[in-house]
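Removed from the display is one protein chain of the complex; every other protein chain stays in position.
Take a look at chain A:
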Amino acid sequence: MHDVLGLRAQRRRTTFWVTVLAAGLAVTGVIAVGTGAIAIGPASVARILAHQLFGLGEVNWAPPQEAIVWQVRFPRVLLGMLVGAGLAVCGVALQAMVRNVLADPYLLGINSGASSGAAAAILFGAGAGFGQYALSASAFLGALAASLLVFLIARSGGRVTSIRLLLAGVAVGYALYATTSFLIFASGSAEGARSVIFWLLGSLGLAHWDALLLIAAAVIGGTAIYLTVSGRRLDALAVGDETAHTLGVNPDRFRIRLLVIVSLCVGVLVSAAGSIGFVGLVVPHLARRLVGAPHVRVVPVAALLGAILLVWADVIARVLLAPQEIPIGIITALLGAPFLLVLIRRLHGGTA
């Protein structure tokens, strides 16, 4: 049958982009690991990583090089990939859930909750019981509290509608933002305030081979897989609640399940890397431009794109003013804002 509906062409496009982006991600990883105060050639990086990851090749490099690649930079690049992918897929899910192209993972006020938690940890030593994980744990508890609050406010009669979710998220976000500001004000510590602001702007500097990286990998991987598998149901929900219902998807139950999964995922990534803006807003749109709207294609492509973009943003953050490190949130916002403007112009262009 001739491809009159353009469906096979779309599939070919998707295969093409997934291949290109997967290769791009590998190249990005190798270059990013090699970049820094001590530059390491891509060939050496590739050999060290191949040896560590797959046990391939002979050891013919200096131990310090291996330490830099494997202990210092690779965890950071890996966390960057995970956070970028996680932000992107959560952005995709939220844009479908509230049917708004301007939705992003921070819409639900989760990052404000995490910020309050982090501020409490940095300024007042909250969560000290968690030892080395005090900051992340406290931020995660804050994120959890915020999402619970949003959920309780948005829910009424067993339903969570998109508009109520939007309003509850914005309201809780503002309230918790005020809480964070108050904590900074109340602590009276200039040094502490500076650390909190740094944390708020996001950083991958906390990356180590530790439980946190493992948790982030599991949660973000699980979320991306769940969203891909739920692709058709996301499509139906994105068209409308009534449509979803007639296509055999209970919109209320599905939205609540998505809310729980996305909140958990955003909580984990904000705890691991602070709030990094714009990736979750911009990447879903880029992904749709590449492979069209069906979520079964958008989710994996957005994950790859998000991973690549965030790692490059981190490279820029590390090298631009080296040896000083710019908070990565500044880079993503600078890159993301112009894109948002283009998007808005297109929306108001009225050309469908």
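The criterion applied here is as follows: a residue touches a chain if its C-beta (ideal position, glycine included) is under 8 Å from a C-beta of that chain, and two chains touch if they have at least 3 such contacts; residues count from 1.
Quick note on the criterion: contacts and distances are computed from a predicted model.
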item	value
Hidden subunit of the complex - UniProt protein name among "CbtA family protein", "Xylose isomerase", "ABC transporter ATP-binding protein" or "Cytochrome c oxidase subunit 1"	"ABC transporter ATP-binding protein"
Residue of A:Arg155, A:Arg232 or A:Arg257 in touch with the missing chain, whole complex considered	A:Arg232
Contacting the left-out chain in the complete assembly, out of A:Pro63, A:Gly188 or A:Gly248	A:Gly248
Given A:Gly222, A:Gly240 or A:Pro338, the one touching the chain that is not displayed	A:Gly240
From A:Gly6, A:Pro42, A:Gly125 or A:Pro338, residue that would touch the chain that is not displayed	A:Gly6
Contact set of chain A toward the excluded chain (per top definition)	1, 4-7, 9-10, 99, 101, 229-230, 232-233, 235-236, 238-243, 245-250, 288, 292-294, 296, 352
